[in-house]
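Complex shown without one protein chain; remaining protein chains in place.
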Amino acid sequence: MAKREYSYYPGCSSQKGASSSNLMKSVDTMCQELDIQLNEIPDWNCCSASIGYASGSELPRLTLSARNIALSEEHNKNQEIVATCAACWLATKEAAERLKEDESMFAEANTALAEAGLKLQNTTPIKHMAEVIIEDIGLDEIKAGVKKPLEGIKIAGYVGCQTNRPFGIAGESFENPMYLDHLVDSLGADSIPTYEKKVQCCGGALAFSEPEKSQEMIKGIIEAAYDNEADMIATPCPLCQANVEIYQDQINEKYNTKFNIPVVYYSQLISVAYGRSASDAALDGQLIKAKKLEDIAGK
Amino acid sequence: MSEVAEKKFAAYICTGCGIGDRLDTGELEQTASRDGRMNVVKMHEMLCNKEGVQMIRDDIANDGVTHAVIVGCSRRAKVEAFDITDIAMTRCNIREAVIWARPDTDENKKTTQEMANDYIRMSCGEIKQMNKPSPSGQQGRNPNVLVVGGGVTGMTAALEAAEAGYTVHLVEKTGALGGHVAQLHKRVPFKAAPVGTPNSPDANLPMPEDTGIADMISAVEGNDNIKVYLNSTITKTSGAPGRFSVDISTESGDTTTENIGSIVQATGFKLYDPENLPEFNYAGSPDIITNLEMEALANAAGDGPIKRPSDGKEVTSVLFVQDAGQNSSDEDRLPYDSGIGDLVSIKQALYFKHHNGDGCDTTICYNNLRTPGAPGEDFYRSGQKNGVIFTKSDVKEVTPGDSLTVKMHDKILDEDAEVKVDLVVLDLGMVPNSGPDPYAANEALEGMSDEERAEELEAQEAHAADENSIKVESILNLDYRQGTDLPHLKHGFTDSHFICFPYETRRTGIYAAGPVRRPMDIRQAMDDATGAAMKAIQEIENAAQGRAAHPRVGDLSYPSFRKEGCTQCKRCTVECPFGAIDEDEERYPQYNESRCRRCGTCMGACPVRVISFENYSVNTVGAQIKECDIPEEWDEKPRILVLACENDAYPALDQAAISGVEISPWARVVPVRCLGSTSLSWVTDALNNGYDGIIMMGCKRGDDYQCHFVRGSAMANERMAKVGDTLESLNLEPERVVVEEVAITDIDRAPQLIQDMADTIEKIGLSPFKF
Partner (left out) sequence: MSEMNKAMIEQYRNSFLSEVEANVEEGEWVKMCMQCGVCSGSCPLGKHWAHPPQEIFMMIRAGKRDEVLTSDSMWMCTSCYNCIVRCPRQLPITHIMHGLATYAKKLGLTPKNQPTAKFAEIFWNNMMKKGRVNELKLGLSLYFKDGFGPGIKEALRNKDLGMKMMKAKRMAASEFFGGHGVKDVSGLQKMIKKAQELEDARMKKFD
């Protein structure tokens, strides 16, 4: 396998001790296995996610992302930027596109960047880690490296919103993307291609500000997974993972349900399938333990 | 020379396409010579190939064959190979109608062979009653096209015909060419934005453009092939395609008579009268204007801003009331929508953005926004891009005042609103400039009791006699027995075969084009005019050769009647859907070959059966009915006669067989030109001969008819209402005779109808009339 190198934008929630540190750790493991080298963008900043808009208006937000791209262009020359968080990817890619379309905005962003001694070229492609797996590497190659097929695990592939829209993976439909199911199959597990909530919104950032409204939607996502007899839910998105996993107790309390379904990252699936340990796959980071994965990892 | 003495009948049996494998060809040959009494019977393994066709040709040339039956595939297959017009010829279908319609199994072998034998007998019977058709020679080639109406439609038709080398007489009622379009400031753009134009608000989108009418007028005026008559109308049209004689009269009364080959009627439309819409107060303020007045206002603005009529104040806000008086179920309002009014209003709103600046508020109150045509959606976006406000709303009332107050209900926000504006433009509908409908009087009488009928007739007469009553003026002044103008289709629009053949009216050689036929915009009218001009040219050439027009294009046969037998009942003259038959001085029917479409409706109508075509008559079909073998009752093999319209039902049955749908072995299908040609005597004869059931398959009739001859199947249906009496007198069950509407797509349904009849017969028993 040829070595691949990318400029890496981890994002706030994937930092050590943050809510999706398990994503970060399992991505590390996965990249070791897939011979991917991630070079963290030095001194990267928050992208302001999909909630920053209310206080930070358009240009300040675009400038935040522009700073990350500029830093990458300066320090990680000629490397495509890769993000693991859907919101980070979206904000960065959107900023890059908007600044490409609007010259005056591009000029103003650079004026602002100059205050921090930076300059944006804006020629760098911005990728999601899922694109690296599906497009750059390809599922055939992924499949070839599987050491411990995830046999006997039925997995609801939950793609969510922002990994899927508005950009998504090339060639996939917005209404029913299939790549996550195909990945699940490649790893030897059983996918549920008809999982009806695969692109349902979990509430995103509004899970904090509008917990009840959001939890009603999360309930639907979990219910459908149970209806399809899934053993666990897998997702590429840190916010999806957190929202669907951590509120299960509160939902149980409110709706009198007995939800207790693990929600894992695709990177954890790959790590285990490639024969790595439970702790390398950051399975200890699960609030709801993914027993079946742990068993395979322990074998 | 005596034709009878020289008749020589031949049957050519093809054994190709599996016919030889499925059937006993020796038996077929025997049937043709013994039962069919053919002088010559020949077989060929692939009759449609060069050699096979040459064999027939040689027999005609060297052996004096005058009548031929080609036994093989359907008359709809291999039409070009068997294009034999120098003798009488018919096709006998044993491929689609027999071997393909029946399963290839041993137990079916016998009935399949019987079917084929029957069809051969029937065709041999038919050919004996046929003669080679020859044109009447009633008219020669007349390359003059008359175009009535000098608007964009008429001028386009004139230019197209002139460019093709025909001479055009263009008659315009007013003093100038150009019609409505000449009054427009700009036109809706003709072209959509280039492919790949983004959806963004700064995309480059089409804008109103020059009407191009000035160029068109000078092209017409400068064309040597076009003669323009201004301030003129048609005061008389007599004759038929290829030999019309048309009086063109000026206001002052000077009349020129021209010989004309064919006619295009492009008389356009007028606007609906806004005075009929009290809620919009058209009469109440000069600032409430029609969409046409809006054009004048824009023209008057020159390079400056558009000003309102009342006081010349520069307009800062304008509101468009879409569909004013259209799409309404109220009497006196238009039940239809012009369809193009939204495009027009977008265009006019853009006038304001151009002349009065972006700050001028332009609001379009629509109900359903319709922007037909390729550039439609882009033009809508163009309006949006330039800041035209679109609101889905009902305008309830417009009240005059210093500025106009518009009360409306916003249907998206579901709330009432009141807006003050400088100018209100009413989107009024298009009303066709048709002549009086020749059938209106008859239609008014439909379904009335005798008393009501008498009353209505009296009222009609009084109206006609009253000098002050408003009468629709005739446009063509045809001196046809069936009225002065083209029949109407719906809502006063001039006839056209709406489902398949636009431009074709029920008056052969006269083609309607443009908004007189249905509401349309400039682009569509120009396309329409081109189509109509092509039809007019085609008809000139057809008439010159005595060939039929649509839908039996090229047919050389035409109907004639035996004067000695005619009772002058006038049924033929009344029922002919095309007004082809006039009356002569002795009150006998007078046929006009080139007006005739060869549908045979007159033939079916004639109570004394004196009307016939050389190759299609009461006897040609009667012989087919008679020559079919009717098995003895104890054979328990019913016979079902299917009279199938050649245009839809017959091809549907062919297609069924091609697709492997089985057809009952009891069926004997006889193609008819139109169900309208069905003679009651065929039904009576068939019942008397021992057929167990009869199905008549014709096209859909009524308002949304699909009949190629428009009224043929309706006429047949009326006529067959009388079949009940026949059945009763024979003491037969009424279920034995049915009339069905069959479309060309009914490939499962048509065979099923036959099967249903077979089932019915099984239930009620075979006919007792088997001798």
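First chain written, first letter: the chains are A and B, and each begins at residue 1.
In the analysis below, contacts are C-beta pairs under 8 Å (C-beta built on N, C-alpha and C of every residue); 3 or more make two chains touch, one makes a residue touch a chain.
Note that this is a predicted model, so its numbers are computed, not measured.
Asker: In the intact complex, which of the presented chains make contact with the chain not displayed?
Answerer: Touch partners of the hidden chain, whole complex considered, are A, B.
Asker: Given that one chain is not shown, which residue among B:N223, B:S310, B:Q384 or B:N688 touches it?
Answerer: Checking each option in B:N223, B:S310, B:Q384 or B:N688, the one touching the absent chain turns out to be B:Q384.
Asker: Of the residues B:D361, B:D437, B:E627 or B:D648, I need the one that contacts the missing chain.
Answerer: Residue touching the chain left out of view: B:D361.
Asker: Would you indicate which residue among A:Q32, A:S50, A:N122 or A:N176 is in contact with the undisplayed chain?
Answerer: For the chain that is not drawn, the touching residue is A:S50.
Asker: Residue by residue, what part of chain B touches the chain that was omitted?
Answerer: 198-202, 317, 319, 358-359, 361, 363, 369, 380-381, 384-385, 387, 389-392, 410, 412-413, 417-420
Asker: For chain A, which residues lie in contact with the unshown chain of the complex?
Answerer: Contact residues on chain A toward the absent chain are 12-13, 15-22, 43-46, 48-60, 62-64, 67, 108-109, 111-118, 161-162, 165-166, 174, 200-201, 203-206, 208-210, 213-214, 217, 246, 249-250, 284-287.
The rule is short, and it goes like this: only the chains that are shown with their structure count from here on.
Asker: Could you give the separation in Å between the centres of chain A and chain B, each centre being the mean of its C-alpha atoms?
Answerer: The computed centroid separation for chain A versus chain B comes out at 63 Å.
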